[in-house]
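Omission of a single protein chain aside, the complex is shown with its protein chains in their original locations.
By letter and in written order, the chains are A, B and C; residue numbering begins at 1 in each of them.
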Amino acid sequence: MSDVGAIVKPTFDAMKLKAEFPILARTVHGNVPLVYLDNAATSQKPRAVIDAITKYYECSNANVHRGGHALGAEATALYEDARSIVASFIGAQPNEIIFTRGTTESINLVAASWSSMMGETLKGCTIVVTEMEHHANIVPWQMACEKTGAVLKVIRVHDDGTLDMEHARELINDTTAFVSVVHVSNTLGVENDVRTICALARSVGALSLVDGAQSIVHHAINVTSLGCDFFVFSGHKLYAPTGIGVLFGRANVLESLPPYQGGGSMILDVTFERTTYNDVPVRFEAGTPNMEGAVGLAAAIRWFTALDLEALRVHEAELSERLLRDLNTIDGMRVFGPQTLHAGIASFVIDGMHAHDLGTLLDEQGVAIRTGHHCTMPLMKRFGVTSTARASIAAYTTHDDLDVLSAALLRSVRLLR
Amino acid sequence: MSDVGAIVKPTFDAMKLKAEFPILARTVHGNVPLVYLDNAATSQKPRAVIDAITKYYECSNANVHRGGHALGAEATALYEDARSIVASFIGAQPNEIIFTRGTTESINLVAASWSSMMGETLKGCTIVVTEMEHHANIVPWQMACEKTGAVLKVIRVHDDGTLDMEHARELINDTTAFVSVVHVSNTLGVENDVRTICALARSVGALSLVDGAQSIVHHAINVTSLGCDFFVFSGHKLYAPTGIGVLFGRANVLESLPPYQGGGSMILDVTFERTTYNDVPVRFEAGTPNMEGAVGLAAAIRWFTALDLEALRVHEAELSERLLRDLNTIDGMRVFGPQTLHAGIASFVIDGMHAHDLGTLLDEQGVAIRTGHHCTMPLMKRFGVTSTARASIAAYTTHDDLDVLSAALLRSVRLLR
Amino acid sequence: MTIDQNINVVRQEFESFPDWEDRYMHIIALGKGLAPYNEVHLTDEFKVKGCQSQVWLHAAIVGGRVRFEAESDALIVKGLITILLRLFNDRTPKEILEAPSDLVARLGFEQHLSQSRANGVASVLKQVKLYALAYSMVRA
Partner (left out) sequence: MTIDQNINVVRQEFESFPDWEDRYMHIIALGKGLAPYNEVHLTDEFKVKGCQSQVWLHAAIVGGRVRFEAESDALIVKGLITILLRLFNDRTPKEILEAPSDLVARLGFEQHLSQSRANGVASVLKQVKLYALAYSMVRA
């Protein structure tokens, strides 16, 4: 930027960004500096989000949608602004955004409401998911199948961790009523071609849901160009507070669905004889919502979109590549998923070592990674393991963090061999 | 306390307490000081709770129950400590406490899980509620009835706003499968004899749920002495953050219930052929929970129970009495509910004036009350009104606040006459 | 006067009451003076959605112009409706449809009224425009 005429690659100052996250300055086990590489599980929160929560409670907290006083109007405006901010973040309309607790609740809402509407007509129909789904995108559909007699079909995963698109084309057919797929696998980091899958679903008259729990942080999302009927994600993985999530549903699809939970706000009129329900989206938001969560999510999106996102993508791609490279230098290393870009997630095992042993020794050195099945037991089975170690990055991850990880891994391996 | 030997009535310094709530120092409509009397809708948060949230994100945030690293262990310990704190607050065991979004979700969880377990066996059975229920304790049961063929029965409310216990005795009979009643009415402030009602339910082999959304703030709760199978409340009415609530269920009853939402944590083993579920309480907590909310709720309970609760009860009773007295001096005033203690809630209308007009004019004077149906439409119908004005107090309400309310009410009435 | 000119008049009238009390006294007085509503039209069909209090709005076309009739159980709402009808009564559907979309803000309502009141007015305005739209299509 200083040399006029030089080709400038966008640079991203992750060090500076890191300073906005108070927790990243802490130590563990006495005085070992924390290196947080468990971002696919949950992200840390920047000062801007923490401050927005404080400000909400210090200035504007009141119950929403029940009108009457100035404070209530202010809280309602903040809550509805949050809805608009979420909507424009993913290319949707505000009335297509429903606030939930998280990805899990969003999927449960869709599976329960849609299957109760369809009822017995689903008998013999298929619901299609993939072998790499998070349990949150398996169990609700198993419950729906049990209720309705629909059958769950599973798109296979290739040895390299990519989806078998041939198999997808085969399974998504005239019997298919719903297709629910993960956008970016939380275990493999692999990005699925959900655009094609949603188009396949639409071509056979099936509805589609994209689990964006991981993709929302690493990819620009536009629900219209994805062509999905539903898109879901959690705030807590996007630098936002816990307890808030999003369900996007196409307006006319949402309008066709019966309510999920019953209570205040979601009704128009209640008598013991007959209750009529309110319009979308409040029809799906029974009771007092997590106002603070919505306000915090809006703050997180504002903070996130104010970053130089182009530079951030470059930075994340660089780190992802480096992470894979570093891992692959280790003897007996097996990294799951394709060897190309991993959306900042790398799952691995090392010959003769249990992932938990690695995790324990890394933890002693301040490095927080995840070990286990990552809520993807069927995928573990597919690859013949019971658990893997998973390192995952965020916007605040630095090359220094990866240096520490590399050194700590080597030390751990040495101890375990 | 200074005069040795004098009879000392516990005194409660609400003025001092108020200083712990940043929002109560603010003004509305330019520079009119806020007098917040909409506490039955939601409470404001003390510094201690706001600080606990900040501290959680600055120091300990991580995903819970997925083990592995120090931060995760810390977050899990905080989350499980919160469960224990809630449990001992209401005289329960930790494994009987399920974290939800709030009262509404707690009731929906019970109604959905229990009715799906009972299924067709409920045909012709009755579910008993009262005429003064909040919509959150009506609509989920209507949904359950629709699914199963059970019939909703409604205990009548006397003209003075108390429950018709004779009618309760009549309705709770051999056909009854579930009894779900509000402990303290959010519209009338009246306290129901839920102990007797739960005993009636138990005597006919029916399960019972107590909606403690309002009682949790104003009464000491012990679920064992209440004799209920379920007790539910929201954090946000108890000085805690939004988006967190509690479902207490007796251990052996909870254990008999099928899961509600499916996803991470609530499973033991997932295969596409067969999924087995985890033990109570995590079986009912699918996905990443609202960790911050649980930590905030624990902070709120710690803060609350550190108050001189005896003195607080006296203070609240005094204010309640005074509130009723003040209201009754106004010409054409009609206060709903019994003329005795109102648990800090007073609902009223004034002859020839619309509650919303009163609310608007009070709001201009900085006084935040609620106007509307308070999510109790059937009760409104019972009393032949479409809306009432409702003033409700909290621990931080002062006599000065009620002075302002009185003056503002008189001024509003003068304008509207 | 065009609707636009009328808006300015209303706004100025509003702003001539710097005190909330005088402002509401004025609105309440207007409310008390709202023309009587035909009881036959006190039905759900004519009820306006999205208001906290009950509001009914009925419209008829008379000589190419829309004649409104309204009722509410709340006095302040009646006053605000009186102002709205002053702007829109006996206008052509076209004039009504062309009224600025940020009208509630331009009237100063957002600034000088509580939010829920402003929202209620916006709901009534929406209904006013729906009637105008309907009549414009009937005539087209």
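One rule holds in what follows: a residue touches a chain if its C-beta (ideal position, glycine included) is under 8 Å from a C-beta of that chain, and two chains touch if they have at least 3 such contacts.
If you're wondering where the values come from, they're calculated on a predicted model, not measured in any experiment.
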Contact set of the excluded chain (shown chains only): A, B
Touch with the omitted chain, as defined above, among B:Gln44, B:Asn63 or B:Thr76: B:Thr76
Chain not shown: contacting residue from A:Leu309, A:Met353 or A:Leu410: A:Met353
Residue in contact with the excluded chain [from A:Pro22, A:Gly68, A:Gly245 or A:Gly372]: A:Gly372
Footprint left on chain B by the chain that the document does not show: 67-70, 72-74, 76-77
Chain A residues touching the omitted chain (full complex): 29, 353-354, 356-357, 360-361, 363-364, 371-372, 386-387, 411, 415-416
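The definition used in the following text is that only the chains that are shown with their structure count from here on.
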Inter-centroid spacing, chain B versus chain A (mean Cα positions, whole Å): 32
Length of the line joining the C-alpha centres of chain B and chain C, rounded to whole Å: 39
Where chain B touches two or more other chains, by residue: 29, 356, 363, 371-372
Touching two or more other chains - residue numbers and ranges from chain C: 52, 114, 116
